[in-house]
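Right, one structure below, let's go through it.
Every protein chain of the complex appears in place save one, which is left out.
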Amino acid sequence: MSRRWLIDNQGLFFMAPAMILFVVFVLYPIFYIFNASLYDWDGVNEAVFIGLQNYIEMFTDDRSFALSIRNSLYWTFLTIFPQMFLGFILAHTLTSGIPLQNVFRIIFFMPAIVSPVVLGIIWQRIYAPFGGLLADVGLETGARFLIQPYLADPKIAIFSTIFVNVWQWTGFSMLMYVAGLQGLPGEVLSAAEVDGAGALQRIVYIVLPLLRHVHLTLILLGVIGALQTFALVYMLTKGGPNHATEMLPTYIFQKAFTLQSMGYASAVAVVLLLIALGASIFQVRALGSRFTIGG
Amino acid sequence: MYKKVFCVAILLLILAAVAPVFAQDDVVVRFRSWSPVIATTNAMIEAFNAENPDITIEPDITNYPEYLVDLQTMAAGGSLPDLIGLEPGALTQQYRDHLMPMQNCAVSTWGEDWEDQFFPVGIEQARLGNPEGDDNIYGLPVLVQTINMWYTVPVYEEAGLEPPATYDELKEQADMFNAQGIAPVMIGAGDGWIRRDVYMQLIHNVAPGLIYEAEDGMASFTDEPFVEAMTWWQRLFDDGIFQMGALGMSHYPAAVEQIQAGRAAMFPMGAWWMQQAGNPDPPPLDENLSGYAPFKFPDVTGMGAPEDLLGGIDVMLGVTRDSANPDAACKVITDFISGAGAQALINTYNDLPAYIGLRPAAFGSENQEAVWDLFTEDWLASVQYARQLKSPDVKQALEDALAAVAAGEMTPAEGMQLVQDANSM
Partner (left out) sequence: MRRRAAKTVAFVFVSLLALIWLVPIIMMLVVSFMPPDQRAPRFGGMLIKGVSLRNYVTVFEDAEIVQHFINSMAVTAPSVVLVVLISSLAAFALARLRFFARDIWFYLLIMTLMLPIPTLVVPIFQINKALGLNDNYLGLILPYTALGVPFAIVILRSFFAGFLREIEEAAILDGCTPFGIYWRIMMPVSWPAVAVVIIWQFMTSWNEFILALVTMNSVEVKPLTLVPLVYSGQFMMRPGPMFAILTLITIPVIVVYYLMQRFMVSGLTSGAVRG
């Protein structure tokens, strides 16, 4: 390696810390879970090589795994689009010059910064069908439809959980749209107004397309969020009832640390990893590298 | 601006690297468990240190599910503490290779006939799940318990009723309490352990002892009695015996809060419920345990329920093989079981002592004393069968099946098939 080469490549020195961390805490772990997924291993005692057995079981005979895949899909779509929609409406309203709009922005954003552990404990009290907030409001006002086994019925528990997530992250979408709207060139909007475009038309045909980068960023972060989800589900339902709210991360955790099947957990982790990589590649192809804030 | 921030940060980084360094002067025994709670543990340590000032105990008490995670990671990391809290069966077996046999410690403290000084169920269950030929005891029992039902005394006084003894009575009372907005049987069935506890009592009613045979492969979980018990479980939901939405609630803390507020007529729990009286700032019902009384699970089948209750060890303590001070650890354990530490523990009514003859220093009410005597003199002596199951897989499958059946996603027969599949694996 000549001196000349080093000078031409001095960018490598700038990259070095990031590269080292990347190799130790990302590349090596990825290699590690691929390897561990081929073993029957409880994390404490000797591991036994079993080839693809974990994967075969996972794809042929594992209802919890199938449910967690289904739930991840639900989670992705039912979080991202409602919160983009609501977030945009809020952002639009809160950039129109109504009183206290900065205060409102802080209020709507607040849940996004609160720990999901905290939110899980609070929402349990809101959802409780006996003595919970919604149920008792329903009981006292006669709005009996509010009395539901929100977290107890396997058919609705996942949606109740997703609802909390939407509530938590809508403020974040709002903030991104506020930033986006404030960055729009004013002439575009006033020109449209002179042309006599109605408010709705203006939004649909001019504003929304101009905010393309914000939409894409929110989709990206939404997918990451859906694949990462752990704490909220762990606190609200522990993945139950009967695995109805199981997500891949909660399933990995349960397998690895409560049922002591580190090998199987690694196999599930490999699947999650492949899904995440697939989503990344899709994003990169669709958006190029300029896909987030300020791209 | 940047410079300042970075200086502070680098300082923090250095601090972070050196922070967890602990002072070690005399003999230190590190103790980890989920039970007893930290306030009680501290009281026990204080009592122990009054007599043994040369041994320092470092306690670390966490909630049960997270304790299991910590234990697992510490075992994998080779950093287990000296003393760990254990449950009989699956949990102890999992860590057996990391634990020292405790017989020598027991003999040197209590003499050759030490086993006679414990409630028999404690000694028996300490060996639960040991492989053939391994008679070692890997953990010494500290607290024992029964599982049973409790009722809220003022609620029953107001209704002018006695707790139910049969299913028909249970159903009749449930209809009445439901109409009053009181939960007939308050259960946080979102927690797997309480689902299992209730099922264990149901199957014990239908066919005493059969489930342990099925565990050993001498019966099948798909046999008729198991399905029948599962059907009773389903009926408890369908007939409105359990409060609405029970499956989405945790037993601790959600159900407990309702119980303490007097909104439950009955609830499944165990002897450990007595500890309510020892908590700080007790609500009125908890005070001196004045608001609650235990009763046996109703005879749902109507064929006559067995007299004995399920139960066994609540918590036992083991010494790890890596312990640097096994002698000091033995001293601590035995003190927590029968010495000053044990007395401090029992004074909080935490649960029933495994060591015969201990008694709280004081009772706050007659009811409390009567409950204590009922448990120690009558019910505990009759315990034959364990509340726990041996295999973690069967345990998980049973808890899953109970949830699935309660949610209407499986029939009782399908649910038991799930358990049988887990057992034959």
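Letters A and B mark the chains in the order given here, with residues in each chain numbered from 1 onward.
One rule holds for everything that comes next: contacts are C-beta pairs under 8 Å (C-beta built on N, C-alpha and C of every residue); 3 or more make two chains touch, one makes a residue touch a chain.
Computed from a predicted model, the values in this text were never measured in an experiment.
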{"item": "Given A:Ile156, A:Ile203, A:Ala231 or A:Leu259, the one touching the chain that is not displayed", "value": "A:Ala231"}
{"item": "Full-complex contact with the absent chain, from A:Pro82, A:Pro116, A:Pro154 or A:Gly240", "value": "A:Pro116"}
{"item": "Residue, one of B:Glu66, B:Glu162 or B:Glu307, that touches the chain absent here", "value": "B:Glu66"}
{"item": "Hidden partner interface residues of subunit B, rising order", "value": "2, 5-6, 8-10, 12-13, 15-17, 19-20, 34-35, 37-39, 60-66, 69-70, 73-74, 76-79, 252-253, 256-258, 260-261, 263, 276, 279-284"}
{"item": "Residues of subunit A in contact with the chain not shown", "value": "8-12, 14-15, 17-19, 21-22, 24-26, 28-30, 32-33, 36, 43, 90, 93-94, 96-100, 104, 106-119, 121-123, 125-126, 128, 131-134, 136-137, 167, 175-176, 178-180, 182-183, 213-214, 220, 223-224, 227-228, 230-231, 234, 248-249, 252-253, 256-257, 262, 265-266, 269-270, 272-273, 276-277, 279-281, 283-284, 289-295"}
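Definition applied: only the chains that are shown with their structure count from here on.
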{"item": "Between subunit A and subunit B, centroid-to-centroid distance (C-alpha), Å", "value": "36"}
{"item": "Residue ranges of subunit B touching subunit A (in the complex, touch as defined)", "value": "65, 68-69, 72-73, 75-76, 94-95, 97-98, 183, 186, 189-190, 243-250, 254, 257-258, 263, 392-393, 396, 400, 403-404, 406-407, 409"}
{"item": "Subunit B-touching residues of subunit A, taken from the complex the two chains share", "value": "42-45, 124-125, 127-131, 135, 147-154, 157, 237-238, 240-244, 257-260"}
